[in-house]
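The complex appears here without one of its protein chains, the remainder shown in place.
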Amino acid sequence: MNPANYLYVSAMLFTIGAIGVVVRRNAIVVFMCIELMLNAANLAFVTFARINGNLDGQVMAFFTMVVAACEVVVGLAIIVTIYRSRRSASVDDASLLRR
Amino acid sequence: MINLALEVGKTPAPEAILFWILAPLVLLAALGMLLAKKAVHSAILMAWVMITLAIFYIAQDALFLGIVQIVVYTGAVMMLFLFILMLVGIDSKDSLTETIRGLRPIAILAAVGFGGLLISLIGRSTLGHDEVGLATANEAGNVPALAQLLFSRYVWAFEVISALLITAALGAMVLAYNHRITSRPTQRELSEMRFRTGSLANAAGLPNPGVFALHDAVDVPALLPDGTPAPNSISATLEARGDIIDSRPFQLGEMEEEK
Partner (left out) sequence: MTSNALVYLIALPLFGAAVLMLAGRRADRRGHILATVLSGGSFLLGLYEFSQMLSRSSENRAVTQKLFSWISVGSFKVDAGLMLDQLSISFVLLITGVGTLIHIYSIAYMSHDLDRRRFFAYLNLFVAAMLLLVLGDSYLNLYVGWEGVGLASYLLIGFWNQKPTYATAAKKAFVANRVGDLGLSLAIMVAFATLGTVSFSGVKENAGQASTAALTAIGILLLVAATGKSAQLPLQAWLGDAMAGPTPVSALIHAATMVTAGVYLITRSNFIFDAAPIAQLAVAIIGAITLLFGAIIGAAKDDIKKALAASTTSQIGYMVLGAGLGPAGYAFAIMHLLAHGFFKAGLFLGAGSVMHGMNNEVNMRRYGGLRKFMPITFATFGAGYLSILGVPPFAGFYSKDRIIEAAFNAGGVRGVLLGSAALLGAAITAFYMTRVVVMTFAGKARWEEEVHPHESPALMWLPMVLIAFGSTFSGFLFTRGDALRNWLAPVVEPVAAREQELLSPALVSILALLLVVVGAGLAVMKYLRQDVPVVAPEDVSIFTRVARRDLLQDDFNEAVFMRPGQHLTYALVDIDEVIIDGAVRGVGRMATGSAGALRTTQTGFVRSYAMWILLGAIGLIAAIWMVTL
């Protein structure tokens, strides 16, 4: 089977994640969509590793996972903090940047 | 699409079968995650996507990553998501009507253009050589080979990323820590506050939830003497979620009439 098929799947997953980030308002769902994009990128890394026959892509995917884990931890902590003060998990409510 | 169809015909290997079954499913799950109204459903579908991706990794000779994907993502990260969902309110629905004018069509258009461009790029790209495969790279086993790379060429990045992880953990602690500015009020102080502020009617404390002997769950407001429910007898969070059972049917008079 042509491993490029994995790349198509990766591209489509990434696109779906991008739409989700823009369209969804629940901060947790937005975060899940970001995770989806990161995972799509990881799939592409793994596939490239296979195509090129070295493990650098896999190492890169490993690093991406660690970064994603960090991001989730901090991001969710931020969501909790915002929820605690605003009683809302909607990203539109936290639009203080304008004022 | 024709090419794709031709590929299907040409790939009898078990990996192809796996792929053609799981790939549509993972895309469907991702779409479902995007469209689900409830965040919990999104999370479940997300977990499914992650597991599928783990299978894809293993199928592509990335055994270690596949296991890590399941342990870290489905095991830790998705649990964290669900945990936060509990904290924020598991039932909270996300209104899908768009408030920012024109954002959704532009977003969909842009995403489709983005995906189209990406797919067209992948389709056009040529590698210059055939697929190599990881048979030689994984000769000593996937995990030792990865370790060899991680602790030699990528050791510096590895150290940096470990520092990042610790920093993130500390950051999360700092963010989540609820700093109390004043000491917790004692019962005496609470009592004095009730008398000083507000009417004397509240001086005895808030009414307990529940209708005596008939329905004493925490989501049933107590009934006042005139028969109306007392909203301050239940938790504000329940009220905000709309998870309140109307206590009016449990009025004594109406019960009697029923009989």
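By letter and in written order, the chains are A and B; residue numbering begins at 1 in each of them.
Here, a contact is a pair of C-beta atoms (placed from the backbone, for glycine too) under 8 Å apart; a residue touches a chain by one contact, two chains touch by 3 or more.
Keep in mind the model is a prediction, meaning the values are calculated, not measured.
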Hidden-chain contact residue, picked from the options B:Ile17, B:Met79, B:Leu117 or B:Ala140: B:Leu117
Chain not shown: contacting residue from B:Ile100, B:Ala140 or B:Leu190: B:Ile100
Contacts of subunit B with the absent chain, listed as residue ranges: 100, 103, 106-107, 110-111, 113-114, 117-118, 120-121, 124-125
Absent chain, residues of subunit A that touch it: 18, 21-23, 25, 30, 91-92, 94-99
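Here, only the chains that are shown with their structure count from here on.
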Inter-chain centre distance, subunit A versus subunit B - centres from mean C-alpha coordinates, in Å: 12
In the complex, subunit B residues that touch subunit A: 4, 7, 11, 13, 15-16, 19, 23, 26-27, 30-31, 33-34, 39, 42-43, 46, 49-50, 53, 56-57, 60-62, 64-65, 68-69, 72-73, 76-77, 80-81, 84-85, 87-89, 92, 94-95, 98-100, 103-104, 107-108, 110-112, 114-115, 118-119, 122-123, 127, 131-134, 136-138, 142, 145-146, 149-150, 154, 157, 161, 164-165, 167-169, 171-173, 175-176, 178, 240
List of subunit A residues in touch with subunit B within their complex: 1-9, 11-20, 22-26, 28-29, 31-33, 35-36, 39, 42-43, 46-47, 49-56, 58-59, 61-63, 65-74, 76-81, 83-84, 87, 89-90, 92
